[in-house]
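The complex is shown incomplete by one protein chain, all other protein chains being positioned as in the whole.
We just call them A, B and C in the order they show up, numbering each chain from 1.
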Amino acid sequence: MAADLASVIQIWLAALFTIWVVSITFKDNVFFKFAEHTFVGAAAGHNIVYGVDNVLRYGWTPLTKGALLYVVAFILGIILYTRYHKKYFWLSRFPLAVMVGLGIGLSMRATVTAEFIAQIQSTAGLKILGVDAWTGFSNLLFIIIVLAVVYFFIFTFPSAHKGNLGIISKFARYAMMASFGYSFANALLSRFNMIFGRVDFLYSSWLPLPGAMIALPIVLILLAYAMVPAQKRPWPKPSKSS
Amino acid sequence: MLVAGRIFALGMLIALWIFIVGGMELAKKKLPQFRKIAGLDALPEMVGRAAEMNRPVHFTTGLGELTGTVAPQLVAGLAVLGHVSELAAKYGVKIVYSVYQAQVMPLATEIMREAYIRAGKADAFNAEDQIRYLSGEQFAYAAAVQGFAERERPAANIMIGPFYAESQLFAETFFRVGAIQLAGTARGYQIPFFAVVCDYLLIAEEIYAAGAYLSKDALQCGSIQGQDLGKIVAWILMFVGVLATAAGTPIIINLLKA
Amino acid sequence: MSKQGKGLWRRLEEVPREILYLLIFLAIIVPTISPIGLAVPIGDEARAWYSTIDKLAAGSTVFVDFGYSGGGEPELGPMAVATYHHMLQKKLKVIAMSTSIEGPLLFDKAMAELGPEKYGSKYGVDYIHIGYIAGTETAMAAVGKDLRATTSTDYKQVSLDQYPIMQGIKDASSFQLLICFTTGGDQSEGWVRQWVTPYKTPYIANVLALMIPTMLPYRKAGQLLSLTAGAQAGEVELLVKVPGRGIKSADVISMTHLLMVAFVILGNIAYYGRKASGG
Partner (left out) sequence: MSLLVRRQLPILIVFVAALLVMIDYFVKIPGTGPAVTDLQNWGIILTAFALGFGAVNLFYLHTRHISRRTPGQWPFSIWLLVMIAVFAIVGVALKPTSKEYSWMYNASYFALSATVYASTGFFIASGVYRSLKVRNLEAAVLLLAGGATLLRNAPVLAANVPLLISLDSWLSAVPTTSAQRGIMIGASLGAIALGVRTMIGRETGFLGRLTEAERGK
């Protein structure tokens, strides 16, 4: 047929893995376990591949071009692995400290603007007056919700939540619930899109291949069998230790 | 030379630094008071229900490592674990903690043993049976927790920590076996799932407050008080800013842009 | 009667999940097999997405983060492809990197689906991928500060100096637009912190639908010019006039959502039925 053998095998493997992974939705079974261990192993292997790729491209290349200071980065990178050594594990703290310090610095310097000041500024700039009534109302509601939610997250001044003031937090919770409802519906949309992606793959790429229509029921029957508890299966007999 | 447009941000960062460090110093002398945290109040009722039904309580702290950025969530989860363990010991209910991170095992054992000692039931604690290391792989761990839920049908399920996609599997499975659930995470994507399925909810930063409040750790409590001051500043800036905008002056906006 | 009624309501409420799964599966499989071609409305964000790119002059440079993982490919892949169609039609220069470790492979996948040659676009001249760069926000900051100091090769480990598209590209200021396709909040938010905040680069992001709410505050504050979900790929495909996988999923999305609405209604009827019959 038109498709070459390599891509036929590729599609078959991908199809089997897809079906085996979905089976977890019903019950844990050995096919899922096999697929899952393949996944975890492949992911770890993939990380090594790109780790090596990155070390070569961003470390080795500048080093060979004369940026000798990068030797230090290499040495630090290698001592990261002392964390597995019983005695010298503390050496790995130095490279980790560089990574952590860099991460914190990059995060703090920008967070204060991007997630604190910019948000305050955007809220403070909302117009209640001089706009049409609906926009004015929406903006007012917006401001009230932001203020209420920030108020809700003030924990250590208990008097701020006593008596009638408690209503502010209650209101904040309602607003957050509305936002969670919105988020939840969006999450469904994401997941259905993903399920469709896999179903479409099985339907348009795998099933048209010769033999797939025959294989599908066999795969499903085997899966169902694998979900039967070991004691109830005629074969294979459960090992004593499990 | 200060960079224009970043001056206010720098000032704010310094102010926050002072709030947080100051808060921690003050807390060493006297712990701050905390507001009521609705979810925590439900705990005695949840554990009591388990006692009535003679079924276990299940606890988990989700994924993440003690060394990563989500570590504070894990620490908060462990603080709640200590509190729930004490309640469970008092009520004579079995509490089972499902662990994802092998590195947490010794810490969790210590926390739970101390809780049982505080409740005067040191003998009732069986670490082997109550702290279960399931797997260090997300979905294997999820499958194992689901298996536990279906076999032992816990009366209550408490999930506090950094949760990822497995949160949906847990919430649904425990709901199905009839467990009453309390959940909390600061991972924004997972909160909605908990909000829909669980009976009690700790929202985002609430888990840190809950952890600090229960552990009575001066540094954590103080840090939260420092952050609260930051929130008050944000509140005032927004409130005054809105009024200023309504009055037609961009004074606050310009200040923030400085 | 009341007891029997109660049993019925309870049975309805506790219907086995296998039945629910089967219904969902049917709602997906039926429109996959026989597409209905239901209508797709185009929303404001998809229009903002389209017009942000459309407004750029030919020859403008765009920086793209292929930051999604395989897990999100069914949702984000179609949007990435549709957007590339648009950018190559407009003769923009597109320089991509990946903050996701699967990015380079998914880039290849997207390019195979797209077929840049139909616009006469050439690798290294009109578009390029400079590789996966580890470190997420560190990588963004590094590339923004000095792209050429961070990497001197593309994802195939060929020197960047050989590619005409890289001429004059130095740092974040060399780009007129930043686009991020991602399945991770660290990425979609990281670009706001590391590029938008210091360099004011115009930024649009395409994320999983479930990530939209946490990104909305940035959109409102103007840190983002458009925020779309991968699920809106169909709308952009319509605007760009290259119908693809996005449109194909629309029927399935419609059907499954109608089923969900039915679930909510039925679930509540069962719940109140049981309560009313004293359950």
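Note that contacts are C-beta pairs under 8 Å (C-beta built on N, C-alpha and C of every residue); 3 or more make two chains touch, one makes a residue touch a chain.
None of these values were measured; they are calculated from a predicted model.
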Chains in view that the hidden chain touches are A, B, C
Can you say which of B:56, B:72, B:211 or B:241 touches the chain missing from this structure? B:72
In the complete assembly, which of A:130, A:158, A:181 or A:208 touches the absent chain? A:181
Touching residues of chain C against the unshown chain: what are they? 13, 15, 17, 20-21, 24, 38-41, 43-44, 69-74, 101-102, 104-105, 108-109, 133-135, 138-139, 141-142, 145-146, 149-150, 155-157, 198, 209, 212-214, 216-217, 219-220, 231, 234, 250, 253-254, 256-258, 260-261, 263-264, 266-268, 271
Given the full complex, what residues of chain B touch the hidden partner chain? 1-3, 6, 9-10, 13, 16-17, 20-21, 24, 66-69, 71-72, 136, 139, 165, 168-169, 171-173, 175-176, 186, 188, 193, 195-197, 203-205, 208, 219, 223-224, 226-227, 230-231, 234
Residues belonging to chain A that touch the chain removed from view: 6-7, 9-10, 13-15, 17-18, 21-22, 24-25, 33-55, 58-59, 62, 69-70, 72-74, 76-78, 80-81, 83-84, 89-90, 92-112, 114-116, 119-120, 122-123, 138, 141-143, 145-150, 152-153, 172-189, 191-192, 194-195, 197-198, 201, 239, 241-242
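The criterion applied here is as follows: only the chains that are shown with their structure count from here on.
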Give me the ID of the chain with the smallest distance between its Cα centroid and the all-protein Cα centroid. A
If you tally the C-beta contacts for A-B and for B-C, which one comes out higher? A-B
Report back the single chain whose CA centre is most distant from the CA centre of chain C. B
Could you give the separation in Å between the centres of chain A and chain C, each centre being the mean of its C-alpha atoms? 14
For chain A, jot down the residues that touch at least 2 other chains. 103, 113, 121, 183, 187
Hunt down the residues of chain C that sit against at least two other chains at once, touch-wise. 210, 213-214
Listed in rising order, chain C residues that touch chain B in their complex are 17, 185, 210-211, 213-214
Complex interface listing, chain B residues touching chain A: 6, 8-9, 12-13, 16, 32-37, 69, 137, 139-140, 143, 146-147, 189, 191-193, 195-196, 203-206, 209, 213, 221, 224-225, 228, 230-232, 234-235, 237-242, 244-246, 250, 252-253, 256-257
If we count contacts the way the header does, which residues on chain C are in touch with chain A in the complex? 18, 21, 24, 28-29, 32-33, 71-75, 101-102, 131-134, 137-138, 141, 150-153, 157, 189, 192-194, 196-198, 208-210, 212-214, 217-218, 220-223, 229-231, 245, 248-249, 252-253, 256-257, 260
